[in-house]
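For this depiction, one protein chain was excluded, whereas all remaining protein chains were kept in their positions.
For subunit A:
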Amino acid sequence: MFALVIFLTGGCMIITNNDWVYQKFKDSCNVLFIKGSYRDVLVKVRDKIQEGHELLTHPLSSSLKPNETPYKSIIISENKGTLNFDSVYIIENSIMSYDKFNKNKLINLTDKIIEDFKLIDLTVLESALDI
């Protein structure tokens, strides 16, 4: 599969604030770990896109709204090219979507819930990587 080929040839970079993802892929892939929020991940991805990296996975989750999970992992191309306007459009829209959600839902998360959020983020990433 296309996704897997990119992954195996080292053509991608993962930007994540999920330490489970970092631990799982740090030896096999270029992983940039962000000590910060979901929004911090989005902003770092935007910076990278502006440097010429291409967005490979969608920055928004599907069922989990941005204010429902603290964790996010996004895959971008490892190589830089000319500015990719599709990527710019998607990341800017995603940051706008993120900002309109109420953030007070993520207070008092138990360890179990935090682990579940990390697991969901990890499995969605794995499903993108087809592994």
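Following the convention adopted for this analysis, a contact is a pair of C-beta atoms (placed from the backbone, for glycine too) under 8 Å apart; a residue touches a chain by one contact, two chains touch by 3 or more; residues count from 1.
We take it that contacts and distances are computed from a predicted model.
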Have a look at "Sigma-70 family RNA polymerase sigma factor", "ABC transporter ATP-binding protein", "Rieske domain protein" or "Glycine/sarcosine/betaine reductase component B subunit" and point out the UniProt protein name belonging to the hidden chain. "Glycine/sarcosine/betaine reductase component B subunit"
On subunit A, residues whose C-beta touches the chain left out of the figure: 2-3, 55-66, 68-69, 75, 90, 93-94, 96-97, 100-102, 104-105, 107-110, 112-113, 115-117, 119-120, 123-128
